[in-house]
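Structure incoming, see below.
In this view, the complex is presented without one of its protein chains, the others remaining in place.
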Amino acid sequence: MDIKGNSDCAGCPQFNAKGLKKLGVNTENFDFVVALAGNPNTGKSTVFNALTGLHQHTGNWPGKTVIRAEGAFEYNDQKYKLVDLPGTYSLLSTSEDEEVARNFILFGKPDVTVIIVDASRLERNLNLVIQILEITDKAVLCLNLMDEAKRNHIKIDERTLARDLGIPVVPTSARFNEGIPELIKTIDEVANGKIICKPHRIKNVPNNIQKAVLKLSAEIKKQFPTIPNSRWIAFRLLEGDTRIINALRTGELTQK
Amino acid sequence: MNSYSPTYALLIFFILSILIFLLFRPKRGWYWVIKNNLKINEKTVTEDVLKYLYHNEISGNEVNIISLTAVLKFSDRLVVDVVKKMTIKELIKFDGNVLSLTEAGRDYALRIVRVHRLWEKYLAEKTGYDKVEWHDRAELMEHRLSHKETDLLATQLGNPLYDPHGDPIPTNQGEIANLKGAALSSLAVNSVGRITHIEDKPDIIYKQIYAENIHIGSQIRVIENNQKRVVFYAEGEDFVLAPIVAANITVDILEKDVIEEENKSRLSSLKINELANIAGISKEIRGESRRRLLDLGFVKGSPIKIDLKSPLGNPKAYLIKGTSIALRNDQASKILIKKI
Partner (left out) sequence: MKKKSVENIISLSNNLRWQIGDDFHDHLAEGIYADASEIVNNAVQTDNQKKQFRLDSKIDKIVTSKIWGFPIMFLILGLILWITIIGANYPSSILANLFLENIHPALKSFASNIGMPWWLDGFLIDGVYMAVAWVIAVMLPPMAIFFPLFTLLEDFGYLPRVAFNLDYLFKKSGAHGKQALTMSMGFGCNAAGVVATRIIDSPRERLIAIITNNFSLCNGRWPTQILIATIFIGAVVPSSLSGLASVSAVIGIAILGIFFMFFSSWALSKTVLKGEVSTFNLELPPYRPPRFWKTVYTSLIDRTLIVLWRAIIFAAPAGAAIWLISNINIGDQSIAAWIINSLDGFGFLLGLNGVILLAYIVAIPANEIVIPTILMLTVLVTGIAGGDGAGVMFELDSANETANILKAGGWTLLTAVNVMLFSLLHNPCSTTIYTIYKETKSVKWTLLASILPLIMGFIVTFLVAQIWRIII
């Protein structure tokens, strides 16, 4: 969508979401930081553009947005800064884009992380979702490309999904601006603490690993009671992630 | 421009090119040879002697000064000189003609072996160097890393127990696990086992095994074993090797109750319209590549089928977790499936 289309469309219901103002790249003096994460090819940038009124281009390609883009919108007199993270399949590998995305969610401590998934390829996308939910518990699942899912005769029970993941789920078709107002409302509710998430935790790991993780995360909790994601840090330490080890040493992880 | 003649110009150019080639060609270029020779010092020789003695101690061969000078690529005088000094330092001892390690010498040797195997592990996990290069690079590195650096490297790699060839890595206390198993060439027909180790020396044989696409971790069954050839079955395919090649593959015989059904095959053997479930990724896919595949959903139990073949037949696109992912055939040969 472009600026002209925007003003033409001022009368459409989906743009009359109460109090929505698109601020483009004006990201000064914000109240909340919102991160956009998701697999490549899920229409992440389309959501970003729909929220900010910007025109960031990303092709039909994995790994396009390497530099993170920033934008802003205002809702109910609160300013939200939006950060579009590189599209990644996972946060467990060590590629540059994954590192950028991971570091922002971990060290940037966004107020809300919106995870955008392709509704017609939910299982593959959940890999990333489950990992993000180990790091942060303020998240919204944006079930994008609902139009494609419908075309492929895929039905998704959003309430069950929300219950199992422990975070709010919003179905959208960002290309057609469907669901964007609901998404904004949900972001607002999570940011302002009106919705409290109880995120899913990884269950299906062998016993010996489960035990090791418990032991290590208990130790981390004991030493640093303020760390919210001790379990995830334990996972990373067991993987030998040098970046996280360094962050522990420098205190980057433990300071508020 | 009076003296200019295109023929001379060409001649000078070719002489220069040949000179540059001789100086800088990979490995055997004069520049590299001289550079490496300058680095050779007593430490290198000492460590190579210790390592050679250690390996022969494991395999039960006797070493004397003649066989030692014959194997090591240093001048005989240098080797004899170093051996003398080593005896004084009580790293090695003479038993008549036979050379053997002292306790201190064995400790030192284990440290060198540790660096060597850790470095191979590092090259396998964190870099893109080809398998056939690991050994030579580790050979250089083993003389360079200090204790501290070695321990740091080990921690970074998660204190691994085995190197990528399946050899056990000594701990920093000098403990080393035993390599289980026997040479493939010594197995009886119909014995079932798992490949635990592929020897990376000598180069020529290792390259041959590598080219045959034989992987560490594969379960095998011996079909034929005689003086002419060794034939075994693994992962849906038959492999034929010369006995001298088979001798470099170590196989751990499996107990009856841990033998897996022989219903696994390689993803590369999947045909269009066949359905299968992933049974695992071979240990031969390492580091970043392995993590990517896991991230994309190549995990145990995932259903998979061929989505598309490219016009040249390689790569092929596989439908996994609702997405079409193209892999090259050499990758597909290292992913195991169970056909449905």
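Going in written order, the chains are labelled A and B, and every chain counts its residues from 1.
Going forward, contacts are C-beta pairs under 8 Å (C-beta built on N, C-alpha and C of every residue); 3 or more make two chains touch, one makes a residue touch a chain.
It should be emphasised that the depicted structure is a prediction, and the values quoted were computed from it without experimental measurement.
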item: Hidden-chain contact residue, picked from the options B:Ala9, B:Leu22 or B:Val189; value: B:Ala9
item: Of B:Asn36, B:Asn97, B:Thr127 or B:Ser186, the one touching the omitted chain in the full complex; value: B:Thr127
item: Contact set of subunit B toward the excluded chain (per top definition); value: 1, 4, 6-7, 9-10, 13, 26, 126-130, 133, 155, 158-162, 281, 287-297, 299-300, 302, 307-315, 317, 323-328, 331
item: Subunit A residues touching the omitted chain (full complex); value: 1-2, 40-41, 55-57, 59-64, 66, 92, 95, 97, 122-124, 126-127, 130-131, 148, 152-158, 160-161, 164-165, 175, 200, 202-206, 208-209, 212, 215-216, 219-220, 223-224, 234-235, 237-240, 245, 248-249, 251, 254
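The definition used in the following text is that only the chains that are shown with their structure count from here on.
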item: Subunit A and subunit B, separation of their C-alpha mean positions in angstrom; value: 42
item: Residues of subunit B that touch subunit A when the two form their complex; value: 155-158, 288, 291-292, 294-297, 321-323
item: Subunit B-facing residues of subunit A, complex; value: 89-90, 92-95, 120-124, 127, 239-240, 242
